[in-house]
Each structure stands twice: as structure tokens, then as C-alpha cells.
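Here it is, the structure, as C-alpha cells.
Heads up, one of the protein chains got dropped from this complex, but the rest are sitting where they should.
Letters A, B and C mark the chains as written, and numbering starts fresh at 1 in each.
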Amino acid sequence: MAKLRIALISTGGTIEKTYDELRGVLHNEIHVLDVMLASLQLEGVEIVRERLMNKDSLEMSDGDHTLIAETAGSLAGIHEGVLIVHGTDTLEVTGERLVTLLATPRVPIVLTGAMRPYVMRNTDALQNLTEALLAVQILDPGIYVAMHNKVLRFPGATKQRTKGTFVRSGDKPT
Amino acid sequence: MAKLRIALISTGGTIEKTYDELRGVLHNEIHVLDVMLASLQLEGVEIVRERLMNKDSLEMSDGDHTLIAETAGSLAGIHEGVLIVHGTDTLEVTGERLVTLLATPRVPIVLTGAMRPYVMRNTDALQNLTEALLAVQILDPGIYVAMHNKVLRFPGATKQRTKGTFVRSGDKPT
Amino acid sequence: MAKLRIALISTGGTIEKTYDELRGVLHNEIHVLDVMLASLQLEGVEIVRERLMNKDSLEMSDGDHTLIAETAGSLAGIHEGVLIVHGTDTLEVTGERLVTLLATPRVPIVLTGAMRPYVMRNTDALQNLTEALLAVQILDPGIYVAMHNKVLRFPGATKQRTKGTFVRSGDKPT
Partner (left out) sequence: MAKLRIALISTGGTIEKTYDELRGVLHNEIHVLDVMLASLQLEGVEIVRERLMNKDSLEMSDGDHTLIAETAGSLAGIHEGVLIVHGTDTLEVTGERLVTLLATPRVPIVLTGAMRPYVMRNTDALQNLTEALLAVQILDPGIYVAMHNKVLRFPGATKQRTKGTFVRSGDKPT
């Protein structure tokens, strides 16, 4: 059984942040995602990496969101699924932009991110990446966020900030 | 949005093995699965634990496989999904038994396990449990194994022993 | 053979920093040191904890350094060794203050810290704490920093900032 060819667009965000010990701060470094991928046993997908940008999502411009959505749309035409690793703060802006630009794509497009960087012991990055890499294989075509053991469809998914996870718009925090 | 109520049947297997430092061997201990569950952020499912047995799957009798399948069948009637944590060596025996007894269940029944115990640094246990906990929410009703970034349906999934992962029966190792 | 009674003064610093996922920053939280101690097998010492302050050492006042030194001096009178967990940026100020106030103490006083917080996967915190907890048992009375597989005596130890470790004053970076 052949593996599915999946495009993986990286854009930065908390998931890829590392620690600068001389300055004592966290910053974004691109190779973290490769370390994460190497730590997983991937029998279902073959990853095609697209390093698009490397930004804290709070610093993304409107043009950045459009660029990510257009790139995902193009890659959806020639792959069996698209994954987007994205900062959670404005992930929903890119999600809604994808809906606007693509309506229903040919294949599943799954966004994911993390609240705690991979370099932390208690990171949620591996869980979320693992989920997105599985969800992209079995979901119907559409635009989704997969994180924290949950898949939500765009339009209508939003970050619940006090809880630090995604919910359906209008849902009360639990 | 309410969480899905999922039954989690534990049966033992490599995934739950721990190390006995005084004897220098690995053995099965039940609470490992609880530690794993606590390390994940579960926003999609509410877990109902069913500690059925705690065996290396090579030591399961024919009656054990039937007992697991019957228990899963019963729990499928009153939950929105069933997960079975199982040793990989005879996981497919339970998978095929489920097909024989239940044909198509009311909800997804997902088996998973691990090649390297959770207590190992390079374990695949968390990856596989994470995948099973997501797959059970989005798959159609049926009987599956979810492991190593892949979901396979029973009948017809089998352990490829030299590679240490599951494939479709008849597939050549890659 | 009885364990040695060792006083452990915590003052904060990078070693104890944790990650605030809602704000995306690192901050100091006191219980990290207890988690670290619980992860070690301590057959040589019995720890008496003294939670003195919880500061980034760049924010310590001159009075803070004196307070730490005086507290260590008092505890040195009634324990078989004293450990001080301290931010590395001004660790040497406290080290030299100890020399000024105590000259040669009755028992070893060992300072340690970390360049990468314990919550990071690649932390040096456990290595340094492990070293300090052993060094305090076998060094002669005196004032030391133990970190990164090295013990240096005060006066004369200083942080080599570009390399992120301690050296003898006047030593060139290697």
C-alpha cells in the first residue's frame, strides 16, 4: 500500500519556538519541525515540506494569511492532503481565508499548532502534529483545525483564549 | 460541544510494560495507561476505562480474544466509540474475532498497541494512543487498527513482523 | 551510614523558570526544584529546604546578595553543607559576598544554577543540581560554584558570557 503524499506548509508559531540561552528568551527556529517528524513513525504519509515563512502568528500581516491560503490551495491540487503548521493566535484567520478562497478544496487541508513549544517537556506539539498527520488521511475534503484530541471544521472554529484550545464559535468554555 | 464518551478497554501488551530494576526484566503494570492519558490534552473524548486483563498478547488464550471482542461489542452499544489497547503480536486475532462476532458495529472500534513500551524514551506508545483517540472520533463505524500514522480496517490487517508494523494482508514489506 | 544534612537555599533563576502558555513567556515558579529533587535518587544527603526568594538574578538588589550570603552563613553553622540555587547572571556577586562575609565557612557552600530551564528538553539543570549535590559532600570547607562538570572556588570564579559557563577570572574562553 503506497503512502499518501501530503504537503506540509510550515509558517512558524509556538510549536517551533526554541530557547536562546544567552538571551533567556524563546524564538522561532525552523528545524524543530524536522526533529518532531523524525521522532514519529510515519507509515501512512510521505511528507513534502514547504517552508513558507517562520513567524509568530501575531506578527502575520493580512498578506501573509492570503499567501498561506493561496499556497495551500495550489498544493491541494497536486497532493493527497495539505497540513499547515501555524501559530494558534491567528490560525483561525488563515482558516477562514482558506474557506473564502477555496470553498471546498479537492483534498483535506488541516491546520495545527501548539500552546507549548516542542522544546518544553510538557509540550502539546507532538500530540497535535500526530493528530493532524492522521486526520489528513481520513477526513473528507474540507478545511479543519486538528489539536488537543479534537477536529473542528472551518468556517466556525475559534481559539478559546482563556482555555488555550479551539472550540466551535459560540461555544461556551467548559 | 460535548465530548464523546469513549470506552477504553485495556488488555496489557508492550505498551504498558514497565521495568523491574531488581530483576532486570520488563513486565506489565496497569497504571501506565493512566499516566499516558494524563499526559495528553483530551478535549474531544471523555474516557470510560475498562480494565479487562493485563497480558502479554502472546499469552492470550482463544477465550481471551473472544472475551475482549464480546466486551467491545457490549460497550459499543452504550458508547460513541470503543478503543482497545492490545499487544501487537495477536492484535489481529482479536480484530478478526470482532469482525466474526459483530460484523459492522454501531460505532467505530479501534485497536492500538506499541512496539516499544511507554517507559522507553523512544516509545511509539504515545503516538499510537494519540492516533487511536482521534481516529475513533472521525472514522465510520467499523473495526480498525490505528498505529504508526496509519489506519487499517479489519478484516485484512496483519502485523508485518520483520518491520514491526501493520499492513494490509498480502502487502509486501517496503 | 547516616545521610548528611544539607541546607538548600533557593533564590530563583533560570533553573526554575516555567512557561506561561497563555502569555508565551518564561517565568519563575518555585516548585520546579522539588520536581527535580524528586527525580533524583538521593542516598547521600537529606535536604532541608529554605525558600528564600524567587528572582531572576538580574533583578537582585545588593541587599538580596547580602541576605543570601548571611542566610547561607547561618545555615552553615547548623548543617553539614549548604547549597544555593541561583541565577547565573549574578551568581558570582553572591559568591564573592560570601567570601567577604564568611572568609572560610565551617562546611562547604556550593552555588549552582542553569543556562536552560528544567522545563526544556535539553536543560542543564539536572546535571548541575546533581553535581552540586555530590560536590557538597566531598569538597573541603569553602565557597564554590559547581556547574557543567566543573567545580570552581571563590574568590575568582566568573561567568564567561559568550560561552555561557563559569571559568577562573582571567581565563580566556576556549
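Keep this in mind: contacts are C-beta pairs under 8 Å (C-beta built on N, C-alpha and C of every residue); 3 or more make two chains touch, one makes a residue touch a chain.
A quick note: this is a predicted structure, and the numbers were derived from the prediction, not measured.
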item: Chains in view that touch the one left out, judged over the entire complex; value: B, C
item: Selected residue (touches chain absent from view) among C:25, C:40, C:58 or C:78; value: C:40
item: Residue among B:14, B:71, B:90 or B:149 that touches the chain left out of view; value: B:14
item: Touch list for chain B against the chain that is not drawn; value: 14, 19, 21-22, 24-26, 115-122, 161-162, 164
item: Where the unshown chain meets chain C, residue by residue; value: 1, 39-45, 122, 124, 126-127, 130-131, 133-135, 137-139, 146, 148-151, 165, 167-168, 171
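As a working rule, only the chains that are shown with their structure count from here on.
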item: Separation of chain C from chain B in steps, with touching chains one step apart; value: 2
item: Geometric centre: closest chain by C-alpha means; value: A
item: Interface numbering overlap (same over half, different under half) for chain A and chain C; value: same
item: Whole-Å gap separating chain B and chain C, where each centre is the average of the chain's CA atoms; value: 46
item: Euclidean distance of C-alpha centroids - chain A vs chain B, Å; value: 27
item: Residues of chain B whose C-beta touches two or more other chains; value: none
